[in-house]
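Structure below; questions to follow.
A single protein chain has been omitted from the complex, and every remaining protein chain is retained in its original position.
As written, the chains take the letters A and B, and residue 1 is the first residue of each chain.
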Amino acid sequence: MEVKDIKIKGISYDEFKDNDSLEKYVEELRANGVGIITGVLDDIINWGRSNSLWPLTFATSCCGIEFMAVGAARYDFARFGFEVTRNSPRQADVIIVAGTIVDKMAPVLKRLYDQMAEPKYVIAMGSCAISGGPFCNSYCVVNGVDEFLPVDVYVPGCPPKPEALLYGMMQLQRKVKMERFMFKDKEVKENE
Amino acid sequence: MENIKELILAKVSDAVIEDKQYLTVTVKPEDLRTLAKMLRYDEGFDYLIQLTGVDYGDSLGVVYLLAKSEDMAVCIVIKTATADKENPTLPTVSDMWKAANWNEREVYDYFGVIFINHPDMRHLFLTERWKGYPLRKDYDAGRDVNPLDLKSYDMSDTTVSYVSEGDGIKKIEKNLFEEEDYVVNIGPQHPATHGVLHFRTALDGEIIKKIDANCGYIHRGVEKLCEGLTYPQSLHFTDRLDYLCAHIYRHGLCMCVEKAAGIEVPERAEVIRTIMDELQRIDSHLIAWSCMCQDMSALTAFIYGMRDREKILDIFEETGGGRLIQNYNVIGGVMADIHPNFVQRVKDFIPVMRKGLKEYHQLYTGNVIARERMIGVGVMSKETAIAYGVTGPSARASGIHCDLRKMAPYAAYDKVEFKEIIRMEGDSMARYMNRLDEIEESLHIIEQLIDNIPEGDFCAKTKAIIKLPEGEYFQRVEGGRGEWGVYILSKGDKTPYRMKFRSPCMTLVNAMDTISRGGKIADLITIGGSMDYIIPDIDR
Partner (left out) sequence: MFDFSIWTNWIDQFLRTNLPEFWALAIEFVVVGVIILALYCIIALALIYFERKICAFFQCRLGPNRVGPYGIFQSVADMLKMLIKEIIPINHTDKFLFYLAPFFVLIASILAFGAIPWGNGLQILDFNIGIFYILSVSSLGVIGILLAGWASNNKYSMIGAMRSGAQLISYELSAGLALMTIVVLSGSMQLSTMIEGQKDCWYLFQGHIPAVIAFIIYLIAGHAETNRGPFDLPEAESELAAGYHTEYSGLQFGFFYLAEYLNMFIIASIAATVFLGGWMPFHVTGLDGFNAVMDYIPSVIWFFGKVVFLMMLSLWVRWTFPRLRIDHLLDLEWKYLLPINMVNLLVMVIVVIYGWYF
């Protein structure tokens, strides 16, 4: 099943991997049907959100350099509207966890995430953020940020190439494009 | 050196002196300060290169590697140990070498050794709530002892020091800051700290009164991990310490193991390694330049630096397969032969880089605002640099001859001709210019080698399992930010008994407090940029 309304400019639907989980996610979101007006409003909002994902400048180690490379001339994530890296978590939309998270850093990262304004997304970049990577046996390394953060997209690699991060960000865009925002709270309450 | 032996024996009669890789002196803890004073003030061993804690099983010891600022190749090793594992104490040497300050805190972290009279005996990498001493051999690394705690705690504003008084030891609590200080937290998540470093900065208006630097936000316990892995397995950690000098660091560890195991490295591999090292150095200095410009808010300059750096990464990627982390060196040589395009690509790159350098000078070096902000800012005197053990381009900006490629040549550095860049000013501008000039020198080295890569094997044949004979091995290499060192204590197994990496960046951050006092907040950022530290290298 191809989800018709997910379009990323220049890349066809089939070129993306892991379409299954996206389709499952869409099915879940649309289980009770989507109202015409709310659906259209959602689409407009999602268009805005997905094209303006401002990352927080957050990097702990190697992956941070690749994150910088994505911002620089050759890869240039400004093309997708990600360029405005914010230094204040209040103004950021997505936190790219680039690098190893250790025990001492984990509370800080959690706090940063809590300080971000909704809607907020998390990308785990690199094997350290995904699972602890080469340091997973260490006495003070967190084995994956998903232990305490809800991760939206995983970008594997040690460190991932800039292209991989761009791909991951596009996957996040696809996910954001499917979200439901209007009257979501009301529906959740009714279901309860 | 014979002279020194006699002098040592005259001072400390029961010292054990051995001729190993370096002259090694073993003393009792109570004689340590006598010997250290003599070496520091009479013999001119003013550089404390490494300070390593070791758990010998029945005792806890410390190994000091000292060098002379006049001739960095002359080294001496002091060893001492205490048998008391319950309440281990040793005398501090932090009053003689300021570099010992953080190193002793690191030993306290790892082994629980308390240094008497140390001014600031806090944990360096681990939190105050950490139970146990992770690098002791009996430490159980289970997560149930030290579970992940997500609660944010306030940082303590006090520090302790242990002072000997009569027979006993007295604990003294001190405040880090004064009552009326306006303390601003710069970090751990801050755009200008180049990673996760935490400066607690006491301000008077915009003027910096004191900086208390906290590390450990990326302390991954690499040294402990290495103890459980064989030598080829532990290689990949070095790439991830200072990811901008991945190749150079790995080169250092490989050399250490090769020397210890007596592996002869083919000449081709030596030359390839040297070229790669220099490319890596250019890459590292480019990032340093870019990030310094970015810290001073010149984003265009940042992007120009990153743009030219991509060309080096292309060369790396073609030959080694990796961009940032190449995993290219292996014990005995390099992992694969160079790509057929390699020589041509490097040759094409050299003029591009030269043009780039000219552009950087036009865009940034001559800029009046940049000059105002760099000249005379963050002056590091020669004495300060020596006391803190600062090496690399930053120390060479303070007039110290410390380029190991010249002082103690390794690989193919003795075959090439290049200048050691020395400046005397010691300010941010000197450090900045040193880096750009070193790029030029690196290009010069590459130019001499690229046409003369000898034919032959790219890797020596090694056994599948490499066992090092019992003993201690040191290796020092010139990284992008200073001298990187490795210390291996082998008990004859296929895994090291203790492996320690000497971090050049730690000395840089340690010196930050001294050289940025009295400056503005903006100066702190400039100085930080010009020192160019990489945090994972400090925390390991």
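Observations
Methods note: a contact is a pair of C-beta atoms (placed from the backbone, for glycine too) under 8 Å apart; a residue touches a chain by one contact, two chains touch by 3 or more.
Model, not experiment: these values are computed from the prediction.
Screening B:136, B:307, B:415 or B:517 for touch with the missing chain picks out B:307. Looking at B:75, B:213, B:244 or B:298, the residue that reaches the missing chain in the full complex is B:298. Contact residues of chain A toward the unshown chain are 9-10, 44-45, 47-49, 51-52, 72-73, 76, 78-81, 83-84, 86-88, 90-91, 93, 115, 117-119, 181. Residues touching the missing chain, restricted to chain B, are 182, 184-185, 190-192, 206, 293-301, 303-304, 307, 363-364, 367, 369-370, 372-373, 520-523, 525 (touch as defined at the top).
The criterion applied here is as follows: only the chains that are shown with their structure count from here on.
Per-chain CA centroids place chain A at a distance of 35 Å from chain B.
Interface residues of chain A facing chain B in the complex, by the touch rule stated above, are 57-62, 64-66, 68-69, 72-74, 87, 99-100, 102-108, 110-112, 134-135, 137-142, 147-148, 158-159, 161. Across the complex, chain B meets chain A through its residues 125-127, 134, 139, 141, 146, 148-153, 188-191, 195-196, 216-222, 224-225, 228, 236-237, 240, 243-244, 287, 302-304, 306-307, 309-310, 323-325, 535-536.
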